[in-house]
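Removed from the display is one protein chain of the complex; every other protein chain stays in position.
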């Protein structure tokens, strides 16, 4: 066993509590987990936004301006910058009438990854193939 | 102005958080509010259990045995003992199939008051006639 | 006459008391994730709360925190700031409920 | 094969992920206010979660804390204690989700 | 000008309802209203001194002091604080420690009440 996949579910709306932020910061910390592990060991988070969780992916958050805290959007971008696979549920985007152009993106910061819009059935498969599930 | 009525809404299910307990303890503290007020001044809580809040009124709670905390049932009984008017929404009891015999009672402790089962329309009227609303 | 201002702070998990409580003069103030009632159409339909006989407000700071703008807001809803909310509390309503 | 144990901890405000997520082997463990799924019929109907193709458990301590007894529990649901829950986690399921 | 009493039961950084409480209080004070704030349940965490300001977290200590400087009265539920291991010497100076009837008495003398419960 070398690297294991972890399924992160982000399913709550933004800012009411800390949970979405913590889901992202916990996922991003995968980068330094090797401090505590042996060579070749590691974890790969698969971050899935579903239900009201998709609201976290909207762009243009003014959380720092209004409340003095880092925006969830910044955390989403940081996740893309450190090459996390992040999936947004297509069914929920359609249900809430959110189009792809409204979503956060870190292309301008040089990220290779983008938010990946996939149907729930694919998220189900992704989660099935992880070792553990962390629902935020 | 001498005594004012306050509408307490208890609308969350028991024990997940502290909120139902706090609704009851805040209401019960009306007894000692005169410490801070002039002669003849006071507050009268009207406690209304609605929605999932009606689950707080079931009898037989084993919270002390299982989790080492005072049960919500004890707080309900204490409320009756200090003569609080406490209303339970009839519509919600019927919707959840809860019959009157399942509800807490403090008759054995010598309380004059009982939980009063009333339709939502009456709770609406009770709340309309209070000065302030405190929703827990 | 009951003049009731209600803070609505959740979207899908909003407590059903919001739907049930009425008042001769009723105002719904959408804050926190309640702002999605003012901005999101689920399966093409606006939030059923907007069908209530009430005046609707949405807190500007909580819109922009979530990446939403005035353009996203349903025409029935007025955008307000914290200072306006204080005036609503003192001048328009007498009882306030946080649901 | 996905062997998934799900802790269901809310009643009316349960997140819809519980409804959507499936597994070849699925167990729902009702705890906290999730115990009402095992005990309450709303308008005469059992919780729709009990229609899922799954094995159902309810935590005894969380029943009795709320004044509910084994007699209130739907026949499809098995009453378990904390010790049993540990065994379910280690022996019956591989992935655990708290929803 | 009127008197507004706000009650909060939400935690300092775990819930944004505390940010709402502080912003609403500030807006009311700035308009010349009298403001009282009652902190119960997890909201007693706001009374803890020496909160480190990290940008991922909302920060209450500064705003609490500012509100008190402008005349707002802030009181925490003593029992709720002690149960969480927060004792008076560890609290922000100027915050009152009392019990629930303090809040009910403030309500009695208030024009408006915003009771932020539910958690």
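Letters are used for the chains, namely A, B, C, D and E, taken in the order the chains are written, and counting of residues starts over at 1 for each.
Please note the rule applied: a contact is a pair of C-beta atoms (placed from the backbone, for glycine too) under 8 Å apart; a residue touches a chain by one contact, two chains touch by 3 or more.
Keep in mind that this is a model prediction, so the values were computed, not measured.
Chemist: Determine which of the presented chains are touched by the chain that is not presented, and list them.
Modeler: A, B, D, E
Chemist: Looking beyond the chains shown, say which of E:17, E:34, E:51 or E:110 touches the absent one.
Modeler: Answer from the full complex: E:51 touches the omitted chain.
Chemist: Looking at the whole complex, which of B:25, B:56 or B:130 touches the chain that is not displayed?
Modeler: B:25
Chemist: Using the touch rule from the top, list residues of chain B that touch the missing partner.
Modeler: 15-18, 21, 25, 64, 67-70
Chemist: What chain D residues would touch the chain not displayed?
Modeler: 7, 9, 15, 31-32, 61, 82-83, 85-87, 89-90, 94, 96-99
Chemist: On chain A, where is the contact patch with the chain that was removed from view?
Modeler: Touch with the absent chain occurs at residues 4, 6, 12, 17-19, 22-23, 25-26, 29-30, 32-33, 35-37, 41-43, 132-136.
The definition used in the following text is that only the chains that are shown with their structure count from here on.
Chemist: Which chain pair shares more contacting C-beta pairs: A-E, or B-E?
Modeler: Most C-beta pairs in contact, of the two: B-E.
Chemist: Taking each chain's centre as the mean of its C-alpha atoms, which one ends up farthest from the centre of chain D?
Modeler: Farthest from chain D by mean C-alpha position: E.
Chemist: For the two copies chain A and chain B, what is the rotation angle that overlays their Cα atoms, in steps of 5 degrees?
Modeler: Rounded to the nearest 5 degrees, it is 180.
Chemist: Could you grab the centroid distance between chain C and chain D? Build each centroid from C-alpha atoms only and quote it in angstrom.
Modeler: Chain C and chain D have C-alpha centres separated by 35 Å.
Chemist: So the centre of each chain is just the mean of its C-alpha atoms; given that, what is the distance between chain B and chain C in Å?
Modeler: Centre separation, chain B to chain C: 28 Å.
Chemist: Going through chain A residue by residue, note those that touch at least 2 other chains and give them in order.
Modeler: 15-16, 51, 67
Chemist: Two or more other chains in contact with one residue: find those residues in chain C.
Modeler: 9, 12, 15-16, 32, 61, 96-99
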